[in-house]
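All protein chains of the complex are present and in place, except for one that has been dropped.
What follows is chain A.
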Amino acid sequence: MMRAYLSVFKLRIYTGLQYRAAALAGIGTQFFFGSMFIMIFVAFYAHSTEVPPMTLSQVITYTWLKQAFLALVMLWLRDNELFQLITSGNIAYEMCRPSGIYGFWYAKLLAQRLSSALLRCFPILIVTVFLPEPYRLELPPDLLTFLLFLAVLIAGFLMVVALSMLIYISVFVTMSPGGSLLMFSIFGEFLAGMVIPVPLMPGWMQDIVYLLPFHWTADFPFRVFTGDISKLGALKGLAAQLAWLAALAAFGHYTMNRALRRVVVQGG
């Protein structure tokens, strides 16, 4: 079983690493949007009357991390092949394989995001570390913080894939990826802190955001990096992430099996 998942993971990584031009274009776009976000934050901070809950340097670091690891944490990143598989009926082939489809797709999506992130994150990280103050990416206060960041980033990444699996599963019912994607990406993106970091949201909104799983995927790892969340907080958060991950995977597994039982492969 594991061998199949590893194999599809490997193949998808190799395939993903072929797309050099897409990666270059992606890097350009992410620099552009990163700079734009930062300019907006700089303007807000310059005219702020209260002391904001995050320092400007923390917000800027947060933004650069978001841009560098976009492929790992963005919910809207999608595999059109899987959508086509479902809507065209080619899923027939996946169903004649002796492996669980949930695990198989999970491995595939994991690899797709990872290959895309590997190509993009290093140039962005390297360049932004050397930018002038205050626009630069500030390194974490100590090595332990950095290691914790890696752990929670990976856990968040695993959660994102589990969440995005729900989009694919919903397409079994709706047969149209558009709607599911739009819902998930607009709400998911905002609730994950991809538009503004969660501490900058109004108090009542933070209460809602902290109840939902999305903020664990982006907001939380990036704030561990900046030191905004303590080491103990990071460890506690990691436990919460793993609990969410288990719950999301179990839920996805269950709903997928239900959907597959009623699937109708049409035509041909």
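Following the convention adopted for this analysis, a contact is a pair of C-beta atoms (placed from the backbone, for glycine too) under 8 Å apart; a residue touches a chain by one contact, two chains touch by 3 or more; residues count from 1.
The rule is short, and it goes like this: contacts and distances are computed from a predicted model.
Participant: What is the missing chain called in its UniProt entry, if the choices are "ABC transporter", "Putative alpha-E superfamily protein", "Beta-ketoacyl-[acyl-carrier-protein] synthase family protein" or "Thiol reductant ABC exporter subunit CydD"?
Facilitator: From the listed options "ABC transporter", "Putative alpha-E superfamily protein", "Beta-ketoacyl-[acyl-carrier-protein] synthase family protein" or "Thiol reductant ABC exporter subunit CydD", the omitted chain resolves to "ABC transporter".
Participant: Would you mind spotting which of A:Val8, A:Cys121 or A:Ala218 touches the chain that isn't drawn?
Facilitator: From the options A:Val8, A:Cys121 or A:Ala218, the contact with the absent chain belongs to A:Val8.
Participant: For the full complex, which residue in A:Ala21, A:Ala46 or A:Cys96 touches the chain that was left out?
Facilitator: A:Cys96
Participant: Specify the residue from the set A:Arg20, A:His47 or A:Arg261 that touches the hidden chain.
Facilitator: A:Arg261
Participant: In the full complex, which residues of chain A touch the absent chain?
Facilitator: Interface with the chain not displayed, on the chain A side: 3-4, 6-8, 11, 14-15, 18, 88-90, 92-93, 95-100, 104, 261-265, 267-268.
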